[in-house]
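Subset of chains shown; positions unchanged.
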Amino acid sequence: MGSALFGKLVLTGARGNLGNELRAPLSKMARELVTTDILEAPAELLPNETYVQADLGDYDAVEPLLEGAEMVIHFGAIVDERPFEDLHLPNYVGAYNIWQAAWRHGARRVVYASSIHAVGMAENARGIDTDEPHRPDTFYGLAKCFAEDMGRMYWEKRGLEAVCLRILSCTPEPQNVRALGSWLSYRDMVQLVTRAIETPTVGFTVAYGVSNNDRAPVSNHKVGFLGYKPQDNAEDWAEALFAKAVAPDPQDVAQTRVGGPFAAVPLGESGIEAIKRMTEGKK
Amino acid sequence: MGSALFGKLVLTGARGNLGNELRAPLSKMARELVTTDILEAPAELLPNETYVQADLGDYDAVEPLLEGAEMVIHFGAIVDERPFEDLHLPNYVGAYNIWQAAWRHGARRVVYASSIHAVGMAENARGIDTDEPHRPDTFYGLAKCFAEDMGRMYWEKRGLEAVCLRILSCTPEPQNVRALGSWLSYRDMVQLVTRAIETPTVGFTVAYGVSNNDRAPVSNHKVGFLGYKPQDNAEDWAEALFAKAVAPDPQDVAQTRVGGPFAAVPLGESGIEAIKRMTEGKK
Amino acid sequence: MGSALFGKLVLTGARGNLGNELRAPLSKMARELVTTDILEAPAELLPNETYVQADLGDYDAVEPLLEGAEMVIHFGAIVDERPFEDLHLPNYVGAYNIWQAAWRHGARRVVYASSIHAVGMAENARGIDTDEPHRPDTFYGLAKCFAEDMGRMYWEKRGLEAVCLRILSCTPEPQNVRALGSWLSYRDMVQLVTRAIETPTVGFTVAYGVSNNDRAPVSNHKVGFLGYKPQDNAEDWAEALFAKAVAPDPQDVAQTRVGGPFAAVPLGESGIEAIKRMTEGKK
């Protein structure tokens, strides 16, 4: 990896699992790193890191953070399916607040944690490219559709670049048979975000966040210019995970759609819980 | 036209220009027509019409209207570009409220006044089909993208049908040279809504609301099953409109994109005013 | 219509409804018309018509009919869904027998009564072109897929031309609401077959057999060179048919797929009976 040094970067959702993984690498890419979340500050900060506790749904709280920023890495959101009313402020309005504040302050790019759930109802077996049209599986995924369309508009109307990373299953290890295809290791996630930052121009770009899995159901071959080359492969866990799997119903939406259990749960009900049930094999 | 008689239909935005045109034909298609808008009731109601003044952004006000409805014809919204904050409740949350209430009450279909502005940044000269991906030109258009994606999701997850009508320029007469392509007569608009209601099954369908204009820049040939056969043609106004037109800059976004002046105005500024300026030739 | 006079034409299935309609127009296009079916000869023959009773499943019976023929119009088959075992000889082997005999005798073209059921599982609402891939809905439709693929092969390997006419609902009048889209009038069917015969070169071509219906769910716009311009429109029956229709379940396969009731019946069970039930509104 060979990125230039950036001035100020802003990271939202810094107390989430993925955000926390990004703090160290981002702090090395920039002279100044501002991190934020709705939670309290982490116990220890990195040398060039400033933490600001803020609610993404509150524009006035968010706007000042972007002052002077080159890019914002927007990972802050509720990361599960909930009723629309619960996601409305953090996931929808929050995304608007970030793009609007970034534009107000002349930032050049938003790197956005979108999600596979923006296209979660697409059939696994069809071969999904980065120009797959929106087929959200949840209100959670619908918020990603909203932000992606907004990102395209800010690029076409206001010249603010965006890279939307449709992350699949980002966990320390693959959790279940579905994750043999959908896993994204932390190391690969960091590489993907790094590439999204350092690529000189991106316009509006969508890429999938998935490791170099043998069974990956989505393809980044149309965004080769980003140079994302994942290094990890969920296949190392295949034997162990197959051993505890149950043969699914061929019609099981949780297996046949790229959104997995999110595609199967009723709207508004937790997809994370459904993944846990799948992982425990009690599905 | 030969539609069956429906039970209860609900029309939102009934005091708007288009909504008002729909009241009479809808009242003939159903035993009961409930109309609603944020304004006061019209001076006179049709025999089977009930009017309820309500704010679309208020779920509790909207929900009871849908009780027992077969379909809702959702035309209520602010019909112009505005800052996101202004459109947020009526156009975004309002659309959610309608779909959610329709589902709660077991309605079978939403007929939605979407807009060309959901794909307004698409180039006129490319040939736009109904599966054109979202390219909103305004926050107004972005709300249509949001509602279309939500409509697809409610169909795929909850079995609630939707027809999203991407209306171009629905006015009594074509206003300017651009409208030679984009005009939708009131008569054709009524036909399109009628077809969207009477077609037995629609799943999730997108169609363009445009008359049978010689210069129409969009095509409905992939949704032939709807049977929409517009009868009016803006070409009758061609000579008069060309006579007062000014030769545009070849790069003029207001001419080269299907969104017209909405594609050219800064985000948050009135597109209607921009259309007026184009129409007056002072662009 | 302005076709040249042909030498010898052969028509199979001449005692079927459609075949019977074709006898007179074909006899005018050729010096000699040989008609055949598994039934006995019709009461009266046309001046240049020779009738031969023959079983399509019997190659030795079929082969001599093709001697010296320029083209064969192959309409003979069981025209309903049945168990594979019942369709096997007449619909599968019968088609092979015709193509093979045509080739043996140096005929230049097969005009084949294929069927919408070769793609019957395709969704009505998607916009179906003539290059839609095979998605048969019945063993009946699968036989059409088999014959179409064979027709392409005989063209590519042996230079025998073929036009495969995917006929939708060919009846004297449209029978039900679905037929508002799928109807093919006898007059338009005759035009389509005439065009398929008189077009100078066709290679391997697929076209839909559907009238000029407002609600046609399939499009021939990629085979414009055939010059098929249907004149009838099922819309004249719309009011009457809607009046006796029942609102279908939005998930009803018989309405959402282009194959209609054939798409809904269990494999091997009569689709014609299912259409009758739909027509009677008792579905």
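Each chain carries a letter (A, B and C) given by its place in the written order, and its residues are counted from 1.
Rule of thumb we're sticking to: contacts are C-beta pairs under 8 Å (C-beta built on N, C-alpha and C of every residue); 3 or more make two chains touch, one makes a residue touch a chain.
Remember, it's a predicted structure, so these values are computed and weren't measured experimentally.
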item	value
Homo-oligomer size of the whole complex, from 3 visible chains	6
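Keep in mind that, in the parts below, only the chains that are shown with their structure count from here on.
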item	value
Topology of the chain contact graph, where touching chains are joined (line, ring, star, complete, other)	line
Whole-Å gap separating subunit B and subunit C, where each centre is the average of the chain's CA atoms	40
Length of the line joining the C-alpha centres of subunit A and subunit B, rounded to whole Å	33
Length of the line joining the C-alpha centres of subunit A and subunit C, rounded to whole Å	51
Residues on subunit B engaged by subunit C in the complex (per definition of touch)	1-4, 70, 108-109, 129-130, 159, 161, 198-205, 221-229
Partner subunit B, residues of subunit C touching it in the complex	123-127, 177-178, 180-181, 213-219, 221, 235, 238-243, 245, 247-252, 255-256
In the complex with subunit A, residue positions of subunit B that touch it	84, 88, 92-93, 96, 100, 121, 131, 133-138, 141-142, 145-146, 149-150, 152-154, 156-158, 266-267
